[in-house]
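One structure coming up, written as structure tokens, with questions to follow.
For this view, one protein chain was removed and the others were kept in their places.
And then chain A:
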Amino acid sequence: MHTAIELTELTKSYGSRRGLDGLSLQVRAGEVFGYLGPNGAGKSTTIRLLLDLIRPTSGSARVLGLDPRADAARLHRRTGYLAGDFVVDGRRRAGECLAFLARLRGGVPAHRITGLAARLDVDLDARIKSLSKGNRQKVGLIQAFMHEPELLILDEPTSGLDPLVQQTFLDMVGEARDNGQTVFMSSHILSEVEAVTDRVAIIREGALVALDTVDALRARSSLRVRVTFAAPVPAGEFAALPGVQHVSADGDTLTCTVDGSPDALVKAAAQYTVTGLHADTQDLEELFQAYYTGPRAA
């Protein structure tokens, strides 16, 4: 099996509110897939559809080749899930909660639980409600990872974790991949997941706006150029050039962005006297923001 998750025109409306709007994508078996988008984009909606906690308005999802609804129990046995706001029974001790969740799975070797707890530095004797948000999130990570599921579905797993634990978490994800497990994780911050993801999807307002490797997205990022001339130049002339956007002229300084080759821009500029030239690539976080806020791509 080469496809871990396949979404086809997946749509979810909450009454008149849009949750997800005809989303199609495929997650390959064995990859770490980043699912990115701003708050309200539809990340949690997608994830809850995958787990059959909610049902699609139209379209379909296949997860590990199974139907989330018809094969729910079989599928849940093979997946680990961490909710966006992980909640367990607060009155119980962490170890008690995990032991019960393990029983629901038909048993998990105890050393898996204690091993993960030691690694994440979780006190299994502490009552859940006495734990900080970050420590509670760690309990959530333990229950998602403890049975070494084929597929990990993690909704904003890094939220609330301090940087050190974030690194441990990323190591765990890397090990899961080495182990042949598939990881589907959402985030609204690219830099938090960039290091471990093979591919990322960016969604916005319930629709897919980009899907590629982080490297390819970086290659796609445009060049920011600032040219100073000996005298003011007509901005319109530059705006018409291929790949050139966001042109603005301020006195004798012209700034713009360039997608692809800067050849046309350089040749056009060469018709005037150039006194200064500055160019750098947009950093990834900015590119990412552009996907969030720019015009919706087809």
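Everything below uses one rule, namely that contacts are C-beta pairs under 8 Å (C-beta built on N, C-alpha and C of every residue); 3 or more make two chains touch, one makes a residue touch a chain; residues count from 1.
Everything below uses one rule, namely that contacts and distances are computed from a predicted model.
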item	value
Name under which UniProt lists the unshown chain, selected from "ABC transporter permease", "Heterodisulfide reductase", "ABC-type lipoprotein export system, ATPase component" or "2-oxoacid:ferredoxin oxidoreductase subunit beta"	"ABC transporter permease"
Residue touching the undisplayed chain, where the options are A:5, A:64, A:88 or A:185	A:88
Touch with the omitted chain, as defined above, among A:28, A:105, A:119 or A:218	A:105
Omitted-chain contact residue, chosen from A:54, A:210 or A:264	A:54
Interface with the unshown chain - residue positions in chain A	48, 51-55, 72-74, 76-77, 79, 81, 83, 85-89, 92, 100-101, 103-107, 143
